[in-house]
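Of the protein chains in this complex, all but one are displayed in their positions.
In this document, chain identifiers A and B correspond to the written order of the chains, with residue numbering beginning at 1 in each.
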Amino acid sequence: MAFFQMKKMILAWTFRTPVTTKYPFEPRKICPGSRGRLDIKISDCIFCTLCAKRCPTQALNVDRTNKKWHIDRLRCISCNCCVEVCPKKCLHLTGDHGIPTVTKDWETF
Amino acid sequence: MGTRTIIPFGPQHPVLPEPIHIDLVVEDEKVVEAVPSIGFIHRGLERLVEKKDYIEYVYVAERICGICSFIHGQTYCQGVEEIMKIEVPTRAKYLRTIWGELSRIHSHLLWLGLMADAFGFESLFMHSWRVREQVLDLIEATTGGRVIFGSCKVGGTRRDIPAEQMSWLLAQLETVEKEMQLIVDVFMNDNSVKHRLCGVGVISKEDAISLGAVGPTLRGSGVADDMRLLKYAAFGNLDFQPISKTDGDSYSRCAVRCAELFQSVDLIRQAAAKMPEGEIAVKVTGNPDGEFFSRVEQPRGEVVYYIKGNGTKNLTRFRARTPTFANVPPLVKMLAGCELADVPVLVLTIDPCISCTER
Partner (left out) sequence: MIEEQTIITVMPETLVAETRKMKEQGYRLVQICVTRLGEELQLDYTFDLNRKFVNFRFMQPKIGARVPSVSGIYWCAFTYENEISDLFGVQVDGNALDFKGNFYKTAMKHPFIQDAAPAPAAAPAKGGQ
């Protein structure tokens, strides 16, 4: 019979700093390789529409004639699919996850 | 005989943030009968295969459940690969094994935390989830996602774990293992925990089989059945024996999960040592034509996918039988005859994932 088996752990943690951070005052540490917000280097884009065709959630819309690239951030699931198919390698996922938003807008590049 | 009263449990209940409703017929403080009802959030994902092509559907399969997401994707991919006769590169099989076991560790730690919360041991809950956070960090660093791994695809995996990252992962696992030992020690030996778990909700070996229990619920009743013995992915090359306990009560279900934590760490070490170099994916051409029942062991038990293709890019039928669905009848059996105060603990011992069940 062991009573209060946790005493050692609790005592040890009394003298340690907490593992939690003061988010949002202290931003989250970005983990390299994390799949976050989709970013485009628009100067390299050739508007081939491959990314929009392969996007599983139809979050991308590429306008060939007007040379515009649109994204719906709320639809995007950061699956890395467009990054893999891009022939010019102008797409990449950044480690941060963007800021909250209250409206559902298409972002245009 | 006292008067019988019906007490509703759920669909909103503090112990479980998921919608399962149980009508408890109680006599004084004893539960006499329990009638479950689910179906509050049926999503109809099984019919979505008619709209999405079979390669895109991996993303949907992964989102059936938020905890065993990777294994759902793996089950789906294995089923489609089996139909299309695709030979997955060996390295990809090892990678799938490693990620599958990482997700098992994080799921079991989540469950241990919820369990501690259910019997009112808040500090133990905090510590279980603190350790789980470290495992999630490992997952994020290797796959890019914390919950939805997104690293499994038909024909292999989408990411590789380079050698230096693998040694970092193993070093991190060492510290995680030490932390887990401290937590498991409390679960297994503390008097107050044992008081709530020992002898509660006993399911005999015969009952477990005839009620169709799967996973730790089945193994806690003394049946050493584990789908990993089918030797899918890399399990054929690893030293693996399923863990089972014979008592059949809540404590032995908890003990099975605790022991599986360390078994998973061991499996990851073995897989990392044996993983060969090479390709991680093969190119997939053509469409699936045929049928297969794909079975994989999830943290909660065996998941069964029925996949039927007809030679077009959309599958004819996709059916998922998730472990929680199979564990509902054993739960009903356990609840009959228990104390009303033990109901939340018993509902948790089957590790219910209702969103999973209502695909």
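Rule of thumb we're sticking to: a contact is a pair of C-beta atoms (placed from the backbone, for glycine too) under 8 Å apart; a residue touches a chain by one contact, two chains touch by 3 or more.
These numbers were taken from a predicted model, which means no experiment stands behind them.
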Practice task
Check the options A:T17, A:S43 or A:N66 and report the residue that touches the missing chain.
Solution key: A:N66
Problem - Absent-chain contact - pick from B:P89, B:G222 or B:P329 - result: B:P329
Practice task
Just the residue numbers, please: which parts of chain B touch the chain that's not shown?
Solution key: 35, 37-40, 42, 44, 46-47, 50-51, 78, 82, 209-212, 225, 227, 229-232, 292-295, 302, 304, 306, 308, 316-317, 319, 321, 325-326, 328-330, 358
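We take it that only the chains that are shown with their structure count from here on.
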Fill in the blank from the handout: Between chain A and chain B, the Cα-mean centres are separated in Å by 26
Practice task
Would you tell me which residues of chain B are touching chain A in their complex?
Solution key: 52, 56, 59, 123-124, 127, 130, 133, 137, 140-142, 144-145, 148, 150, 158, 182-183, 185-186, 189-192
Exercise for the section: Report the residues of chain A in contact with chain B in the complex, numbered from low to high. Expected result: 1-6, 8-10, 13, 19, 31-35, 56-57, 77-80, 84, 93
